[in-house]
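Missing here: one protein chain of the complex. Every other protein chain is in place.
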Amino acid sequence: MDSRRAEAFSDGVFAIAITLLVLNLRLPAPTRGCSTVGCELLAAWPSYFAYVVSFLTIGIMWMNHHTILGHVTRVDRPLLVLNLLLLMGVVAIPFPTEVVAAHLVRDGGGTAAFAYGLVMIVISAGFGGIWVYVVTHGDRLGAPLPPDALRRSIPGFTLGGVVYAAGAVIAVVGFPVIALVIYGLLAVYYLFEHLPNPEPRPGAGPG
Amino acid sequence: MDSRRAEAFSDGVFAIAITLLVLNLRLPAPTRGCSTVGCELLAAWPSYFAYVVSFLTIGIMWMNHHTILGHVTRVDRPLLVLNLLLLMGVVAIPFPTEVVAAHLVRDGGGTAAFAYGLVMIVISAGFGGIWVYVVTHGDRLGAPLPPDALRRSIPGFTLGGVVYAAGAVIAVVGFPVIALVIYGLLAVYYLFEHLPNPEPRPGAGPG
Amino acid sequence: MDSRRAEAFSDGVFAIAITLLVLNLRLPAPTRGCSTVGCELLAAWPSYFAYVVSFLTIGIMWMNHHTILGHVTRVDRPLLVLNLLLLMGVVAIPFPTEVVAAHLVRDGGGTAAFAYGLVMIVISAGFGGIWVYVVTHGDRLGAPLPPDALRRSIPGFTLGGVVYAAGAVIAVVGFPVIALVIYGLLAVYYLFEHLPNPEPRPGAGPG
Partner (left out) sequence: MDSRRAEAFSDGVFAIAITLLVLNLRLPAPTRGCSTVGCELLAAWPSYFAYVVSFLTIGIMWMNHHTILGHVTRVDRPLLVLNLLLLMGVVAIPFPTEVVAAHLVRDGGGTAAFAYGLVMIVISAGFGGIWVYVVTHGDRLGAPLPPDALRRSIPGFTLGGVVYAAGAVIAVVGFPVIALVIYGLLAVYYLFEHLPNPEPRPGAGPG
């Protein structure tokens, strides 16, 4: 299968998952002690916070997904299956986002932010798996990666896993807000430190 | 109509349907006997289970849909209508998924998993119908399929229908969890055993 | 603006609107007199019925939208605005679908099916408006339509308006189920009787 088709499908899934995050933006239930809309809008700040962190996270994941698949000119069944498993994690992100938004400043906030970190670790592992497959099957996928591409990418992946794990630990010992800040900062960090860019493909238009 | 346009529309529908599955991931109602978020997250396991099965199922259906339409270079009205009917089934999948997730471990789990299997049988029949139409109208659709393509694909389609029917029976006699496992295994099976791949189209890019 | 970009955006909107219809598939509230899941699944038939009618309707609208824009090679601001107004109607379809599904067999079913018909009449008028604009501005839009294209399309548009209006009247006098059947039959009818097909565009790929 042409890799562009798999990319287009993945792009669609990323675009929909990131947009569904808006469904988690909602006013708290009336019983939460607000009597005005203004109070409710302010009291909903955990859902705005979780929205921003998850939006940045999915957005950066989309960019990195492109960077990885941009090295590839054709996809085989194993890569499609790995990609499907990765998307299964990405599509689920609105769920822990909602749980965190609903519980961040109440009982269970630590557990919620811990679960959020767990999902991120699973997705990071999925990215790692795809990257390893692409680098080690470069011939078959038409991906002309240098032999040391894998070795040089280890620090970046390790860092992500370690920081998400640290965030999850911080969450579970009782600081869910700090954990969420860490998750957000990690997304921002990956904006600047990332996998090697692919060469532009022939025929991919100007630019 | 150019077949690529129908494919793009279908791709969009598959991508949205698979992403909407996340809306079924939600914590159980507070009345279900949990007092902590952790307990609620664990108690929601049937919705995770149903999510994974349906995600794999729609994902594999997307791949097979591509395999079928990949043989075709133009579509006519009957094929568009058959495709629309097929998509009508695929788009509905989040509904039985939700019913199964909500009832898997309660009264009515058998009926729910039976209904899920029924929807899958209908969709399988839809795939069979499109495949028969493509193979028998190869000239008109620009699909250069060998004369025995239809005969050779019969075992695969038959197996799917039989296994889904077996799952539905197992569900209705009282083992909905086993039925759901069977549905999931069938999706995994179709990853490896599938319709013949089309030749790459001229001008479809590298790969 | 290149017409293909407007088409791609419209395709996306059609694909999402048709997929969001699944959110209207849901079991009736427990208070409605069912004690088993099987009973609830059967009692939800009005939502399946409304789903099928609206799915066919949006699907056929998508095909006709393509037929119209297929005549055009570039779009101008007025056409973009007309298209936006048309999409505003199409995107709204899940709402009357939900109202009809919730009330079809209860008090207010007639009003609900009347409102459904009203939305369809407005959308039909939108299609008529775009078609008139395309035919009368063929030079500007690069649409080489014959001079009598407009006159020859009048019967088809008139029929749609008249049948939807008849359905709405039948609904309001107390037969909402019959009205919904009529709406569905009209969608099926438009599968076979439709606007003239555009010539294939140069460079649009094989077929």
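Here are a few things to note about the model shown:
Letters A, B and C mark the chains in the order given here, with residues in each chain numbered from 1 onward.
Note that in this section contacts are C-beta pairs under 8 Å (C-beta built on N, C-alpha and C of every residue); 3 or more make two chains touch, one makes a residue touch a chain.
What you are looking at is a predicted structure, and each value in this text was computed from that prediction instead of being measured.
The chain we do not see here touches A, C in the full complex.
The chain that is not drawn here is touched, among residues A:63, A:105 or A:162, by A:63. Only one of C:17, C:41 or C:135 touches the absent chain when the whole complex is considered: C:17. When the full complex is taken into account, the listed residue touching the unshown chain is A:25, out of A:25, A:154 or A:169. Taking the complete complex into account, residues 1-5, 8-9, 12-13, 16-17, 20, 23, 73-75, 77, 80-81, 84, 87-88, 91-95, 98-99, 103, 107-108, 111-112, 115, 142, 201-203 of subunit C touch the chain not shown.
Residues of subunit A that touch the chain left out of view are 8, 11-12, 14-16, 18-23, 25-27, 36-38, 41, 51-52, 55-56, 59, 62-63, 66, 70, 191-192, 200, 204-207.
Assume only the chains that are shown with their structure count from here on.
Superposing the C-alpha atoms of subunit A onto subunit B requires a rotation of 90 degrees, rounded to the nearest 5.
The chain with its Cα centre farthest from the Cα centre of subunit A is C. Taking the mean of the C-alpha atoms as each chain's centre, subunit A and subunit B sit 26 Å apart.
Separating the centre of subunit A from that of subunit C, both taken as means of CA atoms, is a distance of 36 Å.
The set of subunit A residues that touch two or more partner chains comprises 16.
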